[in-house]
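I have a structure here, written as structure tokens, and I will follow up with some questions on it.
Only one protein chain is missing from this complex, and each of the others stays in its spot.
Here is chain A:
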Amino acid sequence: MMLSKGLKRKREEEQEKETLAVDTWWLDPSLPAAAQAPPPATSSSLFDLSVLKLHHSLRQSEPDLRHLVLVVNTLRRVQASMAPEATLPPVPRPSAAPCVADSLLASSDAALSASMASLLEDLSHIEGLSQAPQPLVDEGPPGRPAGGSPPSLGALDLLGPATGCLLDDELEGLFEDIDTSMYDSELWAPASEALKPGPEDGPGKEEALELDEAELDYLLDVLVGTQALERPPGPGR
């Protein structure tokens, strides 16, 4: 980037304005791909951004754990600051939002924490599969999600009021985004069968706008249950 010439700031207020206004200095094509939106100054836009980042991170075949944890923690902070406001519409728009992100925003939390929980559980299960010569093999409990209502999934409680809903097409869109290659491999054959009913049942469940708690619990149980399978390390080790 070239040095800017003739750029003079005469007054302090101009400088102040600059931080709030849309500044495009970071929209350099050489920079990593970023959302082409103006830098968000409000909590809700930061929330959107963090959700996008989280999904992008989850989409990786092997997400960077540090990046994931930092984004989740930031999302939690943002949500905590938004709690007093009614941020989540109780019923998502009936017409399927064209953008997955938008639909996720409307009812993001349950889906988000579900996918987040499932991914972190996958990570722990993967570790169970690939047991290396470690003296401490004690993995503790397979990590069933903290029981109770789907909105509160342990420390990843990203939800406020328990109004999170999983629209069926949103659920499908959610699974579309997630890289399911690890579910497609041979070892996961039973699991993939269990998962597929989710998206595939989508059209059938169109009448029901909500996935009730029991169904969400079932879904999570399926995810966690497959992770309890113990298998010896493969030949590749």
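Just so it is clear, a residue touches a chain if its C-beta (ideal position, glycine included) is under 8 Å from a C-beta of that chain, and two chains touch if they have at least 3 such contacts; residues count from 1.
Note that in this section contacts and distances are computed from a predicted model.
Novice: Between "Protein TIFY", "Ubiquitin carboxyl-terminal hydrolase", "hydroxymethylglutaryl-CoA lyase" or "Serine/threonine-protein phosphatase 2A 55 kDa regulatory subunit B", which matches the UniProt record of the unshown chain?
Specialist: "Serine/threonine-protein phosphatase 2A 55 kDa regulatory subunit B"
Novice: Tell me, which residues in chain A touch the chain that this view leaves out?
Specialist: Touching the missing chain: residues 1-4, 7-9, 12, 15, 19, 23, 25-26, 28, 30-32, 34-35, 37, 39-41, 43, 46, 49, 53, 61-62, 64-67, 69-70, 72-74, 77-78, 81, 116-117, 120-121, 123-124, 126-127, 129-130, 132-136, 139-141, 143-146, 153-156, 181-182, 185, 187, 233-234, 236-237.
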